[in-house]
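Down below is the structure, laid out as structure tokens.
A single protein chain has been removed from this complex, and every other one stays in its place.
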Amino acid sequence: MTGPGVTALLDLAGIFVFAVSGALTAVRRRMDVVGMVMLAEATALGGGVVRDVLIGAVPPAAFTSTGYVLVPLAASALVFFWHPQVARLLPAVLLFDAAGLGLFCATGTLKALHHGLSPLHAVLLGVLTAVGGGILRDVLAGQIPVVLYDRQLYALPAMMGAAVTAGGAGAGLREGAVTAGAAALAFSLRVLAMRFSWRTPRPRGVPE
Amino acid sequence: MTGPGVTALLDLAGIFVFAVSGALTAVRRRMDVVGMVMLAEATALGGGVVRDVLIGAVPPAAFTSTGYVLVPLAASALVFFWHPQVARLLPAVLLFDAAGLGLFCATGTLKALHHGLSPLHAVLLGVLTAVGGGILRDVLAGQIPVVLYDRQLYALPAMMGAAVTAGGAGAGLREGAVTAGAAALAFSLRVLAMRFSWRTPRPRGVPE
Partner (left out) sequence: MTGPGVTALLDLAGIFVFAVSGALTAVRRRMDVVGMVMLAEATALGGGVVRDVLIGAVPPAAFTSTGYVLVPLAASALVFFWHPQVARLLPAVLLFDAAGLGLFCATGTLKALHHGLSPLHAVLLGVLTAVGGGILRDVLAGQIPVVLYDRQLYALPAMMGAAVTAGGAGAGLREGAVTAGAAALAFSLRVLAMRFSWRTPRPRGVPE
């Protein structure tokens, strides 16, 4: 399989895992099947849609690709019927989520660069691509976005991956290699942070 | 009156009823007049604005039409002075809301098709047009969007209407007839669902 083929497959895999996280949130909040599908679609596609609207790439990719719409539907069906089993697989879900995080921060940064944004702003949009869907999921589920307070390393690995992507693209490296390297870096940082319980700091003086 | 004239009138009527639902929510949440007007405008115009941004039709219709801005103001004034009476008319409000739901899912789908989206994505945007304003209303009012969990048939009738619209347009039928038929279908389904308390399912194993 060629590089673009692999990227497209990973892309759909990332969307699937993000959709699973949205659908599981819907179960926890006792939503119905409509809420589950909407939350799955919003979580999976939200970050990319916001990025595309901001760079002027409309209609966003989610509204031109059939797979992007159907994959969250499939994830919803899975969670609808087998959510206890899916919830037991949570460690695996978190691993795949880390892979999605890595991939999306890299591809989001590249797409922003292709649309003429500066490296600084491309990094910003790369992070937004990776974490935006989760933020939308939490706002729709009536909770403060987890990424804003839970002190896990989630946005920071995405930022590292986005920065490496912008740097590598600026240095003229091959985009496939840059994407792979940056995604692997963000993925590894995220997994290490989970394994060793690394924590981001709170403002000075705020008690534990 | 000609067909387009009727559609334009129904359009404003739908916006009025959506605005009333936003203004009544503001009363329940003890907001002031500013919150009431903002919630009325957001509920009435939110779905269409999101659709227009996503298909690249900017400025959105809400920002080029005077009526779209003034009608929610009028609805706010009505609710501001006579909200107990309006609340007593809730059954009628729900009927008009069902009519707005039907109309907006059809016109939203058609507009997306006109901008070159596929039938699948046009249906998605038709539903978003119909339910987006209510989602925005609930998020701004600090509550989980009703459409995500209350198990009423609300998004599903919109989806049916949107699908019939896309199918009819694809078959080359006259758009006025398609709009009328699809809106009537979504309206009827919504009203029947209220009358007979039809419920959407929750994920398997989630207790009542």
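Note that the chains are named A and B in the order they appear, and that numbering of residues resets to 1 at the start of each chain.
FYI, contacts are C-beta pairs under 8 Å (C-beta built on N, C-alpha and C of every residue); 3 or more make two chains touch, one makes a residue touch a chain.
Predicted model, so just to flag it, every value in this text is computed and none were measured.
Between the chain not shown and the residues B:103, B:122, B:141 or B:164, the one that touches is B:141. Across B:31, B:74, B:94 or B:184, the single residue that touches the chain missing here is B:31.
Among A:69, A:125, A:166 or A:189, the one in contact with the hidden chain is A:125. Summarising the interface, chain B meets the missing chain with residues 26-27, 29-36, 38-39, 49, 53, 58-60, 63-64, 66, 69, 79-84, 139-142. As for the chain not pictured, it touches chain A at residues 53-56, 115, 117-118, 120-121, 124-125, 135, 139, 143-145, 147-151, 154-156, 199-206.
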